[in-house]
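The complex is shown incomplete by one protein chain, all other protein chains being positioned as in the whole.
This part shows subunit A:
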Amino acid sequence: MPMLKNARLQKSIFLFIVVAPAFAAYVLFTLYPNALSIYYSFLEWDGIGAKTFVGWDNYIRLFHDPFILRALGHNLILLVTVIPITLIISLVLADLLINRAFAENSFYKVLYFFPNVLSLVVIALVWSFIYDGTFGLLNGILRALGLGGEHNWLGSKGTALLSMIPLYVWCYAGFYVVIFMNAMRGIPKSLYESATLDGITHMQRFSKITLPLLSGVIRVGVIFLMLSVIKGFEYMFIMTQGGPGGATDVISLYMFNFAFGSLNLGQHIYGYASTIGMMIFVLLVGLKLILDKFFAKDSIEY
């Protein structure tokens, strides 16, 4: 018995040594700052001076702030476009690369993944050049085709937000191509072989076997894309500053401007920014729960 007790103690100590550093880092760098954000959301504070407790004022303001709704509307447009387009393109490309023995498969894989290794500033500059109203590549192509080519893509309220969609898809698709390719490789060949003997078409094979068996990976993909689209604002920050006329203002950019200011809004209002952060947190949790309703969580065993 003492030996067993000793073994249990050793196991506990071992687990503690293994888990404690990571847990401490998680508490220090994730949990603690998040808990502080809850506290900040009840304050009026510029980050330097005295903290003034304002109760629910910031939360009340949140519900009366017209810019919040506008920004969320823009996030919604990105959600309903970027996620499905990215997933469809990545699935199709992954399926082609897996099932078609192109000699250049490895090259394509690297090519699609390439945006993921580029600095986001580089990406923003490349796409700013593409959309430039005077010297832009897109206008150049349109001019060559005799289709105008004078449009100010990022400077027009009608097209600024829509112009961000191809950029997002270009950035994200390559990553999911690699993820989906690896997941497709895990599907047993025997399933496809028996289906082929039954005379299944390629389309049926994709929709009846591949897609259902990838549902878990797709679910994770949707969640990550959702997080990226709602939390991301870097491209708007660099390329449009949320303009023109607020046409590309998204919720995280709006929050960022309150917390850290931009060239024109150089104030720090950490209290209200934290309140917006709390709203984004609740929103993301809510969306995750909704997703769980639509996607079966059960893993599939082959």
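In this text, a contact is a pair of C-beta atoms (placed from the backbone, for glycine too) under 8 Å apart; a residue touches a chain by one contact, two chains touch by 3 or more; residues count from 1.
Just so we're on the same page, contacts and distances are computed from a predicted model.
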- [ ] For the chain that's not shown, choose its UniProt protein name out of "Beta-ketoacyl-ACP synthase", "Cation acetate symporter", "Extracellular solute-binding protein" or "Urease accessory protein UreF".
- [x] "Extracellular solute-binding protein"
Task: Omitted-chain contact residue, chosen from A:Ser37, A:Asn105 or A:Asn152 - done: A:Asn152
Open item on the list: Residue by residue, what part of subunit A touches the chain that was omitted?
Closed with: 44, 46-50, 58, 61, 65, 67, 128, 132-134, 152-157, 160, 240-246, 249, 257-258, 263-265, 267-269, 272
